[in-house]
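For this depiction, one protein chain was excluded, whereas all remaining protein chains were kept in their positions.
Naming follows writing order (A and B), and every chain is counted from residue 1.
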Amino acid sequence: MFTLLRNFLITAGAGIVLFGLTYAVEPFRDYQLATVAAYLCATAGLTVLIGLNGQVSLGHGALMAVGAYTVALVQNAFADANHYAQWTIVVSLLLGIVAALVAGVVIGLAAARLRGPYLAGVTLAVAVVVPAFATVFSGTFKGDQGLSVAVPPPPEALGLDFPVERWQAWLALIAALLVMLLLANLAGSRYGRMFRAVRDNEVAARLAGIHVARTQVLAFVVSAACAGLAGGMFAILSQSVSPSAFSLTLSLYLLLAVVLGGLGSLAGAVWGAVALVLLPELLSSLTNAMDLSPAAAQRLEGNLPLAIFGLTLIVVMIGAPSGIQGAINRLTRRIRKPQESRLTKGGATT
Amino acid sequence: MQRFIFLTLDGLSHGAVYAAFALAIVLIHRSTRVVNFAQGAIAVASAYVGYSVAAGSGSYWLGFIAALLSGVIFGALIERVVMRPVEQGPPLNPVIVALGLVLVIQAILGMIYGNDFKPLPTPFSRTAWTIGGVAVLSPYDLFVFGAVLTLMVGLALLFSRTKAGLRMRASAFAPEVSRLLGVNVGRMLTLGWALAAAAGALAALLVIPTELGLNPNAMDLVFVSAFTAAVVGGIDSPAGAVIGGLGVGLVLSYVTGYSSSDVTPIAVLILLVAVLLLRPGGLFTSTRIRQV
Partner (left out) sequence: MTHAMNRVLKRSLALACSLALATAVAACGGGGSNGNNSGGGSQNVPGVTDTEVIVGSHQPLTGPAAPGYSKIAPATKAYFDYVNAHGGVNGRKITYKYLDDGYNPSNTQQVVRQLVLQDKVFAILNGLGTPTHSGVLEFLKSNRVPDLFVASGALAWNQPTKYPYTFGYQPNYTVESKVLATYVKQNFAGQKVCFLGQNDDFGRDGLSGVEKVLGATGLAAKDTYVPTNTNVAPQIGKFKAAACTVVMLDTVPGFTALVLGTAAKLAYKPQWVVSSVGADYRTLAARLGAAGTPLLEGLIGAGYLPAVDDDSNPWTQLFKKINSDAKGPEFDGNVMYGFSVGYLFVQALQKAGKNLTRQGIVDAIEAGGFKGPGIVPLQYSKDNHSGYGGVQIAKISGGKQLPIGAVFTTDDGDGAITEYKEAPAVPTADGIPAA
């Protein structure tokens, strides 16, 4: 009970600060904040799955696509029936989560017996297949072109001058905070302990009475629902869905974000989401700041940021394998307990 | 019937390439327990070297040899410098490093050569011979089969008949014991990566002329198909890699031919899930643990 209350207070506090922030920044930054929050829904679920439960998924982009397309279809159906109220967004998102949940159950059941590279292989195939669904059933999903999503404008009660981006940031932040609260409670609960037990030693967990397959499926389904919410949020933010927005590259970037931020840690998921949005922009402005001849610029533009991004990943993985949050933890431990580290020589690390 | 023969032969010739690539993936996984996501990018880099040498010297075969050699060098370098520090830690970290490598390699290739598609030459004609009006194989297809067969036989002989092969197998299977017996395990790992990269370079040289052309992203989809093939065959089994590769090639060809090209990724997924549901370790896996 103490844990629940504590998590709720932290979430509420963060919420208040972040909502204040949306007023302090200009619309473009609000949009970026919204994007970070949407990514956070997915990375938080993924870090629980990989970090706490030990199942590697290369296909979470596909689960985001399931949520996104569901939201797109439902929103467009509402618009066709002339419903433009705000509650349509909630309904669409809930349906998106349900759809991703169902997909998660299916994949989770198929994957429950698989480990390591085999699980990676299946989830990789899923990541590649989902765009194909859009082209096969192109009547509904309009193939490579995708659908545009009809989204109601911000409520008039907020004033006519209210920037759309701030409203989008609010929606995304609410979703992200809810996800973080849920996952924090889950990680600290009995289920969280079951996830970790299966990750660390499957045989021992089974001997302790944990139903391994059920635990695996539950972890997968939870992370799938989070990914579905993230995808649905993206559909609302960008007002469009298309297969190339949810390609294999997205699934791999989610994985990168989660490991870069620090596997298994919700704070790490935050770092990962922030990196996904800020790093490309930072690198692009770096390249734009350099004065290049047009021929060189054409070659470097687009490629140089990617090269630096890749290099950053390699360096961070070699230098700080537990990601950003791991590095922060090491720093804070050293600050907080200098004496203890001398006492526990060769010390246990958590 | 004619269509069936045509699709079968077409599928087998693509499948041979997937088999070669899958072999490379299996080779690395057996020796280092790492799934090498950078396999495709390294192969493309080697193909670019081959392209430059062939264009500069005018000889396809010089370019061919240059590509294989550069594959060896790239593979060895990458294992020694980039992968060695992360091989021991958490199993996901080498995957992330490999993905970072893919970005770096593809971006550098784009910066040097540009992102256009460059045509890779073929040493033999790609016009098919016809038997009774049905287009069967072309000289190029025979070259592909021959090259992949040579690769497989070569690797099989290397591993079973030579001392180096024995040492490599020992290093993968029981590193501590091998070290005690005087085997330089690190060097064997590097050798494994070098060979795998050469196999990948060969696969790239064989498949890229049949596709859109040489560009930094040319091997991305081949990697996905080959990885599927390796998983289907059992990611530790070379024979499985070959069978899986041929199988994936056939499935892709039949599905595109009899249905439509949209459905092929779904067919591959169904194949993968079906095989893994029946045998969770792939077709040719040997059971390691028996759970009662």
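We take it that a residue touches a chain if its C-beta (ideal position, glycine included) is under 8 Å from a C-beta of that chain, and two chains touch if they have at least 3 such contacts.
Note that this is a predicted model, so its numbers are computed, not measured.
Undergrad: Using the document's definition of touch, tell me which of B:Thr32, B:Ser138, B:Ser171 or B:Thr190 contacts the absent chain.
TA: With B:Thr32, B:Ser138, B:Ser171 or B:Thr190 as choices, the missing chain is touched by B:Ser138.
Undergrad: Can you work out which residue in B:Leu158, B:Ala174 or B:Leu221 touches the chain that's missing from view?
TA: Missing-chain contact among the listed residues: B:Leu221.
Undergrad: Please pick, from B:Pro90, B:Pro121 or B:Gly165, the residue that touches the omitted chain in the full complex.
TA: Among B:Pro90, B:Pro121 or B:Gly165, only B:Pro121 touches the chain that is not shown.
Undergrad: Quick one: which of A:Asn76, A:Asn185 or A:Ser240 touches the chain that's been left out?
TA: A:Ser240
Undergrad: Please output the residues of subunit B touching the missing chain, sorted low to high.
TA: 3, 6-7, 10, 14, 110, 115-122, 126-128, 130, 135, 138, 210-213, 215, 217, 221, 252-253, 256-257, 260-262, 264-265
Undergrad: Where does subunit A touch the missing chain, residue by residue?
TA: 2-3, 6, 10, 13-14, 17-18, 21, 24-29, 31-33, 35, 131-132, 135, 138, 143-146, 148, 164-165, 234, 237-240, 242, 244-245, 247, 249-250, 267, 270, 274, 278, 281, 284, 294-295, 297-298, 301-303, 306, 325, 328-329, 332, 336
Just so we're on the same page, only the chains that are shown with their structure count from here on.
Undergrad: Cα centroid separation between subunit A and subunit B, in whole Å?
TA: Going by mean C-alpha positions, subunit A sits 31 Å from subunit B.
Undergrad: Write out the stretch or stretches of subunit A touching subunit B in their complex.
TA: My answer: residues 50, 56, 110, 113-118, 120-122, 124-126, 128-129, 131-133, 135-136, 138, 203, 248, 252, 255-256, 259-260, 263, 298-300, 302-304, 306-307, 309-314, 317-318, 321.
Undergrad: Would you pull the subunit B residues touching subunit A in the complex into a rising list?
TA: 29, 35, 82, 85-86, 89-93, 95-97, 99-108, 110-112, 114-115, 224, 227-228, 230-231, 235, 262-266, 268-269, 272-273, 276-277, 280-282, 291
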